[in-house]
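Shown here is a partial selection of chains from the complex, left in place.
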């Protein structure tokens, strides 16, 4: 069986996370742009006479399908590679997957990873 | 007046007219970059629309109303040169410099166009395009042509023996002893547009979300591009206003540049002190503030005086753009803070800094200063009243605002059926039929 590991991280950690996952044997992933809202917000700035609070901070979202047995390892790899120790580092979560297929071949299941 | 063609002066005026015409699309970028991504095109269309309407109106009756035979010190005879008919080189405003009448018309038309377009920045994101187009044609007729006539066409605010200054300080050799100075349009263009902007901003009301939602510029490089094209075009505006390719044009060119440099630096420093950052929006706005302020003064100051004028204008305008929050009017893109304030600063500082014994610092008396303040005030009152009446009439008839839904969803899509940018990856429309 397969799980979906989703990570929301700081954009400038993406390269390191990609490399770390590759080193850990992950062969594919999907990335998208996102904006995060959390404790990190609060920084205020003045611009042309009005004060603004930064509210949504740019983040990157990574989706990785992983075989059951690798999940814990992958989560740790992501955390280690993405961690800076500052507020706003992001979250990782795991969701069960009932089926996976590779579009090119139509294969299903772990073979499709 | 006898006319002998001077091809050099004519070449410079042709170039200048072309440069000034480019300023309005430049303004479209200056303004278009400053709005949010959902109202870029509407903002630009207000400038392009102003070109369309005013370009035609100017040729039909605008030139006559500005430079035709004086009627009561207020306007020229509107149909004297209708469609430029019967205009001979001898009768030309620039005939003294050997510049053919039509070249003079070309140059002047571009000033009328940009003046109208300037106003649009105060009423961004929410104004009916149809109302704007009607306003453009009527306002230029009722406010711009008369003011141009009063100041440059020998009317009430000129050195004419029947004018305001002659009435107060008397005449010498048949002209006012203290000639009011508006070299290239501090009153006619900037105060005129700036006060109209203020009136309309109040009349039309705030954008939904004003001072609550962030309404930061969606594309600052466009703002910089606009500022650059404005500066470039402004050489035609100011150095062209010498009416000839001569030393006065050279002086106006140099003064325009140093005042603008000084205003940019002044704005950046003011901003850095107050807000902690020297911004690109500040640089672009400082450029425009400097250009505005030096406009009436470009031929009347020396370069060091121009630097002083520029710094003052840059700092004051940087502070003035915050007033809208204090007083609660939504002058969206700071037309009041830059053009009204900058225009007044430039017009009044002439009273201190004008060389040839005219300004307080050089001549030692305040007559020039008094008359400068008076022409600034006259322009404010005249244009303010005309704009208010016209604005109210249009409010009652056509209405000024688009629906709230159109405003929130984006005026570009609602009014023009377009969005400025199509996202790259995912197409959002499918073709269903071709007509």
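Chains: A and B, in written order; residue numbering restarts at 1 for each.
Keep this in mind: a contact is a pair of C-beta atoms (placed from the backbone, for glycine too) under 8 Å apart; a residue touches a chain by one contact, two chains touch by 3 or more.
In this text the structure is predicted, and so the values were computed from the model without any measurement.
Formula of protein chain copies in the complete complex, based on this structure file: A x3, B x3.
We adopt the following convention: only the chains that are shown with their structure count from here on.
Rounded to whole angstrom, the centroid-to-centroid distance between chain A and chain B, based on C-alpha atoms, equals 52 Å. Here chain A touches chain B in the complex through residues 45-50, 52, going by the rule given at the top. Chain contact summary for the complex, chain B toward chain A: residues 211, 214, 216, 274-277, 279, 281-282, 321-322, 325.
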